[in-house]
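Here it is: the structure, laid out below.
What you see is the complex with one protein chain gone and the rest in place.
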Amino acid sequence: MSAPTSFDEFLDGLWRQNPIFVMVLGMCPTLAVTVSAVNAISMGLATTFVLGTSCLLVSLLRHSIPKQVRIASYIVIIATFVTVVDYAIQAISLDLYEALGAYIKLIVANCILLGRAEAHAAKNPPLPATLNAIGMGLGFTLGLLAIGCVREMLGAGKLFGISLFGAHFQPWVVMVLPPGGFFVLAFWLILFAAFRHINGRRNAQLGEVQS
Amino acid sequence: MSDTPDKTSPSFEMVRTLGLVSVICGIIIVGVYQFTLPAVNANKKLALERQVFKVLPQAKSVVPYFATGSGIVAAAGQDLPPAGAVMFYAVYDAADRLAGIAAEASSSGYADQVRILYAYDVDKQAITGIGVIAMRETPGIGDKILTDQAFLQNFAALDVRLSADLQSLANAVKTVKHGTKTSPWQIDAIAGATVTSKAVGRGINESAQKLLPRLWPHLDQLRKPS
Partner (left out) sequence: MSMELRTSPHQHSGRDVPVIMRNVVYSLLPICAFSVWQYGLSAAALIVTVTLACLAAERINNRISGAGNTLSDWSAAITGVLLALTLPPAFPLWMGAVAGFAAIWLGKSLFGGLGQNPFNPALIGRAFVQAAFPTAISTWAPAFAAHRFGEFIPSSLAAPFMAPPDIASWVRQQGVDAFTGATPLARWKFENITPPAMDFLTGHVTASAGETSAILILLCGLYLAARKFLDWRIPVAVLGSAMLLAWAFHLAQPDRYPAPLFVLLSGGLMLGAWFMATDMATSPVTPRGIWLYGALIGILTVVIRYFGGLTEGVMYAILIANAAGPLLDQFNQPRILGGKRDKS
């Protein structure tokens, strides 16, 4: 195994350690804001921005932050960028701001952020740290989008606000209610688990053949 | 322990780091706040006007006010509302005449608070329209309060005239069971969405009982275009 390249760092979060489907982190926004694909993407990108910028700053300051106050420093840094995103979204669209509600501010409490800052950015130079963080963020966005698309299609018959099935579509109300978030998340988790299971079996067979 | 902090002592380093982090973050936040403020304010104004225009189609401009126990004051330029104040909006038409008053009413519905904006017609002493600001009622049932034409017909002219002593409404606004509306101050509930219908009535009643007696003596102040 060679040393991880920057691209590997990026792919890590996007796929191998996908925060939603593999690590099952950040479930609060995952369940709450994924009623539509647009909400999901916005939430994902907002989180990606906070992840990327805060990990960059943490990585830059990693040698000067003493161990005792590192968590406090990380939280201050993360909170700063969450505030930035908060203002930015208000400036872009108030409707979106209303739809995402308290969950923008709650990005602070998203364990993916503190997890990345502590586990990766604090130990790595800025470039890999940022790449890894952005990969994580995009992985998160991908997960939210996967859930958001299903919920919007079944719950409203639309995708990105465009009607798919015509006027007589019967919306599945449960999909836009909180239980729908759990059902769709569970569905994707099963799918991912099955995929990894099959993949693992195939790799094991390949190993046997080669040896 | 020495009185002068040692440059290498961990506590000094901690304070220095936290201070540095705070300064960097403070600068970033202030910068972004300044940069986005105009856009945010413009957005908020637009959103409010859009809401108001929905309930008062003839509106051209909207001025926010606070109604307190002693009178009404323009909300512009005030950061915090005076204690116990009720916010409302004076709405003017193209000729700068007072087209009506818009105010928010809220009450708990089936799932969460139902927040609506209602339009008050000063001449008719009646509520002439409602719009929803925010609600999380069950789609297909509770959200009929926006689409059910028979229900919206309740707000063609919902009677909210004041009693003789000007201290409260002559008749409390009340949501009644579907099909049993008899008086112009009653709201005919939507069959199957009674809880949400009742929330609308309760919210309007609470808000109007509080706002209208305070507002009524000072209407002339609003009529003069500011």
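Each chain carries a letter (A and B) given by its place in the written order, and its residues are counted from 1.
The rule is short, and it goes like this: a residue touches a chain if its C-beta (ideal position, glycine included) is under 8 Å from a C-beta of that chain, and two chains touch if they have at least 3 such contacts.
None of these values were measured; they are calculated from a predicted model.
Can you pull out the displayed chains that the omitted chain is in contact with?
So, spelled out: the chain left out of view touches A, B.
Touching the absent chain in the whole complex: find that residue among B:Ser61, B:Gln113 or B:Thr138.
Spelled out, the listed residue whose C-beta touches the missing chain is B:Thr138.
Using the touch rule from the top, list residues of subunit B that touch the missing partner.
Touch with the absent chain occurs at residues 110, 138, 140-141, 177, 191-192, 194-195.
Mind pulling the subunit A residues that touch the left-out chain?
165, 168-170, 172-175, 177, 179, 183
Criterion: only the chains that are shown with their structure count from here on.
For the complex, which residues does subunit B have touching subunit A?
Counting only subunit B, the residues touching subunit A are 10, 13-14, 17-18, 20-22, 24-25, 28-29, 32-33, 36, 39-40, 43-44, 46-47, 134, 138-140.
Okay, in this complex, where on subunit A does subunit B touch?
57, 61, 64-66, 68-69, 72-73, 76-77, 79-81, 83-84, 87-88, 90-95, 98, 171, 173, 176-177
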